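I'd like to ask some things about the structure below.
Removed from the display is one protein chain of the complex; every other protein chain stays in position.
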Amino acid sequence: MGGGLWLIIDSDHSKPIYIQIAEWLETEVLKENHKEHEKIYSQYQLADMFNINPATAAKGLSILAEEGILYKKRGLGMFVSENAKEIILSKRKNQTLKRLVHDLVLEAERLHVEEDELIDMIVKENRNRKGRTS
Amino acid sequence: MIVAAFFPLVLLLILIVLIYSISKNIGKIPILQKLKIKWALVIYGAILLLALLFSYLIPAGDSSVYPAVSETERNEAEKAGELLVKAAYDRKNIRKENIEDVEINDQSTIPFEGEQLEISVEETYGPLTVLVERKLENDQKIEYIEYHTKTIIENLDLTDEIDPLSVSIEGELLRVMNGGFKDIRIGMFDKEFTISQFTSDNGVELFDDSHHVWGEHVLFLRIPKGVEVIDKYEYVHYVKE
Amino acid sequence: MMSLTEVKLPDIVRKQFFYKVKAYLSVFSSLLVVQVISLLLSTNGSRMMGTSHNGFSIDINYYTGDISIVLTLIWSFITAIIITTKAYRNDDFVFVSNRVSSHLSNIVFLFFTSVIGGVTAVLAGQSFKVVMHLFLKDGYVMGTAIPFHELILSLIVSVMYVFLLAALGYFVGMLVQLYRWFSVLLPTIVIGYMIIGARVGGEPILIVEIFKFYAQETVLLLFLIKIILTSCLLFFISSILTNKLEVRQ
Partner (left out) sequence: MSVIECKELSKAYGRKKALHQVSFTIKENTITGLIGRNGAGKTTLLKIIAGFIRETEGEINVFSRHPFNSLFVSANRIYIDDQMNFPNTLTLKDILQSAATFYGNWDQILAERLFDYFSFYPTWRYQQLSKGMKSTFNMIIGLSARCPLTIFDEPTTGMDASVRKDFYRALLKDYLDHPRTIILSSHLLNEIEDLLEDVLLLKDGEKCLYLSIDELKEYGVYLKGSVNCVRDIAGDKEIMYEKSLGNDHLLIGIKNTLTNLEIEQAVLMGVQISPISTDDLCTYLTNKTIGGIDDVFNRS
């Protein structure tokens, strides 16, 4: 894996690159491109792929290591940990989802939308989606 | 006079400026860039070496016109000149002295009946000693002999180039004049100062003509007895009896 | 960390010297031009002597290689000055260098140019004589060939003189680099001194003394020692003076 594959980074810099890389790696793990105990890209491979400084790539890797998604083998690099997928899913669930809810509530408050009205909207939205899919 | 002193200085400055401008923008001349400088230098070197070899092949050319003279001959000529002048100074009778290396350049007799003889030496451009010997009898003839030593320039014997003096008598006046004025041009190869510095005795001499020997001239007159000599400007010396 | 390369001064000096030989070839093309000019100049005799004496006058044209050596001396002096100018010094510091290596490589380069300059000057003089030999009509004397040992002597001496002038040029060049206004002061002092000297009647004593000190030294060994000592002194002083000079500003 390597070569000049320049993945397009969300260049309006709203999110720091190392976070984008971390997320990209998470999706890679979810898509099973990298199974448990498999070696993941090194910081240099990532730097080459994303055309960025290896230190930034390393920061992305270290975030995933802190969250236990990856583990470091001295001198060999980073490997996908046993329950990486579960950690990612739960992280996405409560972290990203929670942040979206938080923004939703804030936006509702700004538009003076009452709480129960908000809940109705969510229930209706959910039913429509289920109606469409079932 | 000062201007002359400046000339070498000004020439030097011009040369410096010329060479400076050459060195400064030689690099900018386009053709020189194209022309591989390396090759030009190699060719130049080859030419120089060829010339050097060639210079050893040419016969050691000596003068095609004037006889070459060795160092010793030149010293002898110089010594002879000194002896001749000394002899004349001591008023010796040179005819009898036969000093080594002193030759007779010209000799003749002129008939003369008068009682008085005035001697005048004109346009001789150089030192000339006149020596008079009184003859024992009056044979109405004046004899003159011009003695001289060799003239050697650098190492060329130019003695033959010097015309004899012209001695003539008009009435009671004996006139001594130079021969024709001659102009000689010589081209000579000489050693560079880098050599002459170590081969000559006091290094590089800017202006030295030390190795020229000018011939000395003495005019020997034999005057008949009884002729009174008028010598306004005291040219004449008399042979001691 | 990438391995730090240990470096020794002689290696750098050697590399710089070879770089300079390749880079400053234009120095030699100007030498070539200067010597060709000198040959033209010396066709009317490098020394003239006219004299007249009881009854006739003699004009002697001495054809020697002196002019080509003298012009090469001037060329060497100027080349040394040019090398010290800012452009050349900055060229030195494009690659690896410090002041000591820059000076040393300059000195080696100047000796190299002096050898080439000195040798070609003498040979040019010889080839000039050969050419003149073919054209000279009015009675030439002494063949062109100078004895082999004298040729060697001439080569050595002329190389030494050229090297001395190079050292002097380098010293002057460095002074000018140190104090800009020296480039005006030095010439005025020298020329002024000469003029005053000339007017006073006698020659400018100091310059004559200097000339005598070298040119009237008849012992070759002493001469070599004098030249080498003076050159080393000049180079040493100029290196010391400019050791703190800033480059590539």
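We just call them A, B and C in the order they show up, numbering each chain from 1.
In this text, a contact is a pair of C-beta atoms (placed from the backbone, for glycine too) under 8 Å apart; a residue touches a chain by one contact, two chains touch by 3 or more.
A quick note: this is a predicted structure, and the numbers were derived from the prediction, not measured.
Chemist: Which residue numbers on chain C touch the omitted chain?
Modeler: Contacting residues on chain C, toward the hidden partner: 1-7, 9, 12, 15, 18-19, 22-26, 87, 90-91, 93-101, 243-244, 246-249.
Chemist: Can you name the residues of chain A that touch the chain not displayed here?
Modeler: 9, 13-14, 16-18, 44, 47-48, 50-56, 59, 103, 106-107, 109-110
The criterion applied here is as follows: only the chains that are shown with their structure count from here on.
Chemist: Could you tell me the distance, in whole angstrom, between the mean C-alpha positions of chain A and chain C?
Modeler: 76
Chemist: Taking the mean of the CA coordinates per chain, how far is chain B from chain C in Å?
Modeler: Between these chains, centre-to-centre, one finds 37 Å.
Chemist: Which parts of chain B, given as residue numbers and ranges, touch two or more other chains?
Modeler: Correct list: empty.
Chemist: Using the touch definition from the top, which residues of chain A touch two or more other chains?
Modeler: none
Chemist: Of all residues in chain B, which touch chain C in the complex?
Modeler: 2, 5-6, 9, 12-13, 15-16, 18-20, 22-24, 26-27, 32, 37-38, 40-41, 44-45, 47-52, 54-56, 58-66, 68, 124-128, 151, 153-156, 158, 161-163, 178-179, 181-195, 197-204, 209, 212, 214-215, 217
Chemist: Any idea which chain C residues touch chain B in the complex?
Modeler: Touch residues, chain C against chain B: 25-30, 32-34, 37, 45, 47, 49, 51-66, 69, 71, 74-75, 77-79, 82, 120, 122-127, 129-133, 136-146, 150-151, 153-154, 157-158, 161, 191, 194-195, 198-199, 212, 215-220, 223.
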